[in-house]
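Complex shown without one protein chain; remaining protein chains in place.
Labels run A and B following the written order; every chain starts at residue 1.
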Amino acid sequence: MGDVLLDVRELTVHHGQLCAIDNVSFELNRGEVLTMIGANGAGKSTLLRTIAGLHHPTSGSIDFEGVDVTKWQPHKRVARGISLVPEGRRLFSTMTLEENLLVGAGQSKTGPFTVQRVYELFDWMPSRRKQRVWQLSGGEQQAVAIGRALVANPKVLLLDELSLGLAPIIVERIYALVPEIVAQGVSILIVEQDVAQGVTVADRVHCLLEGKTSLTGVPADLTSEQIDHAYFGADLTKISVPTEVSE
Amino acid sequence: MIWVNVIIQGILVGGFYALFACGLSLMFGVLKVINLAHGDMAVVAAYVAVLLSPHLHIAMVWSFLIVVPIFGLLGYVLQRTLIQRSIDRDPFTTLLVTFGLSVIIENLLLELYTANGRTVNIGSIIAQSWHPGSIVYISYVSLVVLAAAVLVLAVLQLFLSKSRTGRLIRAVADDREAAQLSGANYKHIFGIAAAIAFATVALAGIAYGMMTQFAPTSGGVNLLFAFEAVVVGGIGSLWGTLVGGIALGVAQQFGAHVNPQYQVLAGNLLFLLVLAVRPQGLFGKKTALA
Partner (left out) sequence: MSKSPTPRALPSTGVAIRRSTHSPIYTLVGSVIIVVLLTAAPWIAPAQVASTLMNFFILVIMATMWNLLAGYAGMVSIGQQAFVGLGAYATLYFALKGVNPFLTIPLAALASGIIAIPVTYLLFRLRGGYFSIATWVIADTAMLVIGTIAVLGGGTGRLMPGLQNLSPSQTAHYSYLATWFVALIVIIGTYLLLRSRLGLVLASIRDNEVAARSAGANVRAARRTVYIIAAAGCGAAGAVLAISQPFIQPTNEFSMQWAAEMLFVSMIGGLGTIEGPIIGSIIFFVLQQSLQQQGVWYLIIFGTFAVAVALWQPKGLWGAFRSRFHSELLPVGHWVKNADGKRATGTLPE
């Protein structure tokens, strides 16, 4: 702990004329789990995509292990050790489960995560590995997407909206894997709309509101009122209802 | 017996169409680009084969061994420079640029080499036919070309499904961004796909020159047929392209049998029929449909 892996400084990202991320800074330390929470449109996915290299920031910098990767192409970042599990899974629908994993493994550095290791992590996979991925359930697809990112042996794993479209119990099961992955030496940056789930696994929390940082801290130190306020941008108990009565 | 010959001729020419078209299909599937200069590349390859062979002191029939790899390299380079640049703008630009290139190439060839037809000299041995019956003629060249087409398609299919690069190509074709996130350098993959496309079409061009006369405008004519073969067979399927090519060939031979004027027209009508009744083609996925 204390060894900074990912250093994002004063990052500003635009979508055309819309400012999606406004002057956001944070660090991800080795071995920790940092969760970014925020409502829809708060800019969280854009942030991850920018860190992965699919999007170019307007200003600011991204340092990885001390190296400035801000202008690097995505595949170079993967080679260096940053892997993104994109929002919506984005599996290769024309391929089988195994082929999806092999694509990720093709460029991999050596490390603990081989295709075999992924099969051990998800014990239902070996028997289904020749199946086309569109035949799998949502939760299974999410697992494959994670596996595909893991076989690249990343140092930093970016998880974008894992819970989207999945039943709560499936989401729980997937999040239960997080400590196991961290134990293998991977640091994780999570983006989540589901606050409860996101906060549960996190070492630290960072809340975004309309592209700006609204709250940071350790979950144990934060109250749910603070989180609500940071998430929604208003104190919900204080909204007044007009009391004019028609006659 | 006549109909048997019609069908056989259709199959023979269908193989050629499939060889011509597989590069078009690959470039569209992977790069999402329609290369309107695709046909002209074949003709250029034929000219290069014919003009280069004497200088290299090789028989023209073996020229493909040199020309095909050169065109593969040319495809890679063109993709990484010109084509990538137009892709970065928008699909619109690639259409306009490739069409422009097509017109430039055809007219340049016309200026330099005139409209006179040329052939790739294959010597007397292969230029014979086989007569299994009194009506059926199978020219050896066409048979060789058909065999080559099937071989190329089989190798290509195997490459795409089993090799690591082939898998990357399929991944990029499926979801370019997700492939990037998995570590693929998509521009390099694009280059490889373009190289394969150019190499196969160069082979097709030389094959064409062996079967018949070629001229500067031959590229355009064959591009039309290649495109029709792809649509009839189904966009996104390599073997579909073979079936489409054969269907097109048979339709054309049918039409020619009724009246030589109707040959190309029959093929066009088949295309329009498929478009009207089953737009995704015989084996196609609905990728190019609106």
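In this section, contacts are C-beta pairs under 8 Å (C-beta built on N, C-alpha and C of every residue); 3 or more make two chains touch, one makes a residue touch a chain.
Not measured: the values here are computed from a predicted model.
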* Kindly state which of the options B:V44, B:I235 or B:A256 is in contact with the chain not pictured. => B:I235
* Which of B:I7, B:I58, B:L96 or B:L282 touches the chain that is not shown? -> B:L96
* Asked: For the chain left off this view, which of B:L73, B:A147 or B:L269 is in contact with it?
  -> B:L269
* Contacts of chain B with the missing chain: which residues? -> 28, 32-34, 36, 82, 85-86, 89, 91-97, 99-101, 103-104, 107-108, 110-111, 220, 223-224, 227-228, 231, 235, 261-262, 264-265, 268-269, 271-272, 275-276, 279, 288-290
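Just so we're on the same page, only the chains that are shown with their structure count from here on.
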* **Intercentroid distance (Cα basis), chain B paired with chain A, Å** => 44
* **Parts of chain A lying in touch with chain B, wherever the complex brings them together** => 52-54, 73-75, 78-79, 83-84, 86, 90-95, 99, 102-104, 106-108, 148-149, 152
* To do: Note which residues of chain B are touching chain A in the complex, please.
  => 164, 167-168, 170-171, 173-175, 177-186
